[in-house]
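Right, chain A next:
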Amino acid sequence: MEGLNIPLNHILLVSSLLFSIGMLGLMIRRNIIFILMSLEVMLNSAALAFVAAGAHWGQPDGQVIFMLILTVAAAEVAVGLGLVLQVQRRFKTLDMDSANRMRG
Partner candidate 1 sequence: MVMINLILILLVGGVLAMLSERAGENMPRRVALTVVLLDIIYLLSHLSGMADLTQLQAPMPDDPSTWLMHFKAQWIPAFGISIEFALDGVSLLMVMLTLVLGAIAISSSWTDVMAKRGFFEANLLWTLAGVLGVFMALDLFLFFLFWEVMLIPMYFMIAIWGHENRGYAAMKFFIFTQASGLLMLVATLGLVAVNHSATGQWSFSYFDLLNTPMAEQTAHWLMLGFFIAFVVKLPAFPFHTWLPDAHTQAPTAGSVILAGILLKTGAYGLIRFAVPLFPEAALDFSFTAMALGAAGVVYGAVLAFSQTDFKRLVAYSSVSHMGFVLLGVYAWNELALQGAVMQMVAHGFSTAALFMIAGSLQERLHTRDMREMGGLWQQMPRMGAVAMFFVVASLGLPGLGNFVAEFLVLLGLFQVNPWMTAVAALGLITGAIYSLILMQRSFQGEPNAKLEGHSLTDFGRREMLTMAVMMVALIGLGLYPQPVLDMAQPVLQSLLEMTSVEIAP
Partner candidate 2 sequence: MLEITLFYIAATIALVATVLAMTRANAIHALIYLIVSLLAVAVIFFLIGAPFAAALEIVIYAGAIMVLFVFVIMMLNLGEEGDARERGLLHPKIWAGPALLSLMLFSELLYMISTVDGPVSSGVVTAKEVGLALFGPYVLAVEIASMLLLAGLVGSYHLGRRYLEREE
């Protein structure tokens, strides 16, 4: 692995782009499944930034944080998808705007 010199800021650039795209998806989609997917993208982009930073200093910490993000993502998806099932059953739709009861 000699001469390995991928510039750090390029990786971070990719990470930022992924994050922005995920956020855009979060904002424009109404389907709850897509919203969850967008969240995954954003989490993933964050993980990428951590791993890159870890690699930059040659430390394992970045990957440790990656694993923590992974657990968060897993737990979140598990609960989120459970909620999706409930929403579908109750409102017969996955559209968050139709299913809203949060209006103050």
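The rule we apply is simple: contacts are C-beta pairs under 8 Å (C-beta built on N, C-alpha and C of every residue); 3 or more make two chains touch, one makes a residue touch a chain; residues count from 1.
Here is how the candidates were picked: all candidates are chains of the complex that A comes from, given by their letters.
Note that this is a predicted model, so its numbers are computed, not measured.
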Chain A is shown by itself; which of 1 or 2 touches it in the complex?
2
Within the complex, which stretch of chain A touches candidate 2?
1-14, 16-25, 27-31, 33-34, 36-38, 40-41, 44, 47-48, 51-52, 54-64, 66-68, 70-79, 81-86, 88-89, 94-95
